[in-house]
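Here the complex is missing a single protein chain, while all its other protein chains stay put.
Let's look at chain A:
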Amino acid sequence: MLKYTIRRLIGMIPMLLLISIVVFLLAKAMPGDSLSGEIDPNNTNPQYIAEMREKLGYNDPLPVQYFNWISSFVQGDFGKSTRYKMPVSDLILERLPNTVFLGVTSLVITYILAFAMGIFAGRKPYTIGDHLIGGINYLGLAIPSFIAGVFAIYIFSFNLGWTPYAGSVDIRIPQGTFDYWMSRLHHVIMPAIVLGALATASYTQFLRNDIIENSRKDFVRTARAKGTSTSKIYNVHILRNSIIPLITFLGFDIATIISGAIITETIFTYPGIGQLFLTSVTSNDYPTMMAITLLLSLLTLVGNLIADILYGVVDPRIRLD
């Protein structure tokens, strides 16, 4: 397995290089550059813009620009955000805790909902309860997150007054106190539910289908014949087997935790990586945009690798070498 892991890791290098080229070219193919918004005759002049273009290297040939960027990137220097005028790594680090907090909370919500609903539906397939769960799930899948977000704010923040609608914490509460963490939790719960509830569909349906399939297998019949209680069969024998396909999702989840939710973060004014990514795209902030994209690509690749390794751990029948 070690050999396999090393081989996969080495295989990632050309893949990441290719991704970096694509990311770079796509970024450069976007119309305008980070200075095209700065047409303000009161505050600036064309000469300044021309000088800045030169300084930022926008006039160099593309291969030179790419090489400059990638060589410092490899050395850990992600460059300086053209919009926030601070190092991209600091910018990402500033937003990362928020995003991880939101991502983990929403994943927990997804898992709880998916397991509860998936197990129920799998045990009682083709009943009203199963159809209802299926219906709710696909409804959740079909509702775009910005609609769900706006409605959630309208209902839970404005009508019921249960949750805040903006920010990640109440600034008036001193940092580090118990109230501070409660406030963070209070602020994260709504976006996390919106994010988590909408993502349950695939988990639930996978789990449900697998449970149904497994329940028809020989080992279940054998267990039943032995007189094992139904709940033990489902909770131990079947569930353990049915979790395996879910590991595929886990690989993607690792990237999801970091990438956050672009739309949800924006609607809830929750300052995380997703919101940062959106503003970097709209303001042509190349260094930030490229750093985030590459980081997410790396995480997706690593996530998949972890998933593949986990397969082998969970299920010895899957051999890796």
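We take it that a contact is a pair of C-beta atoms (placed from the backbone, for glycine too) under 8 Å apart; a residue touches a chain by one contact, two chains touch by 3 or more; residues count from 1.
Operating definition for what follows: contacts and distances are computed from a predicted model.
Novice: Which name from "Peptide ABC transporter substrate-binding protein", "histidine kinase", "NADH-quinone oxidoreductase subunit N" or "Aspartate carbamoyltransferase" does UniProt give the chain that's left off?
Specialist: Answer from the record: the omitted chain is "Peptide ABC transporter substrate-binding protein".
Novice: Among A:S168, A:N214 or A:T256, which residue is in contact with the omitted chain in the full complex?
Specialist: Considering all chains, including the one not shown, the answer is A:S168.
Novice: Using the touch definition up top, pick the residue from A:S157, A:S202, A:T228 or A:T248 that touches the left-out chain.
Specialist: Of these options, the touching residue for the absent chain is A:S157.
Novice: Could you list which residues of chain A touch the chain missing from the display?
Specialist: Those residues of chain A that touch the unshown chain are 30-32, 36-39, 41-48, 52, 80, 83-87, 94-95, 113, 116-117, 119-120, 123, 129, 132-133, 136, 150-151, 153-155, 157-161, 165-169, 171-172, 175, 266-271, 275-276, 279, 284.
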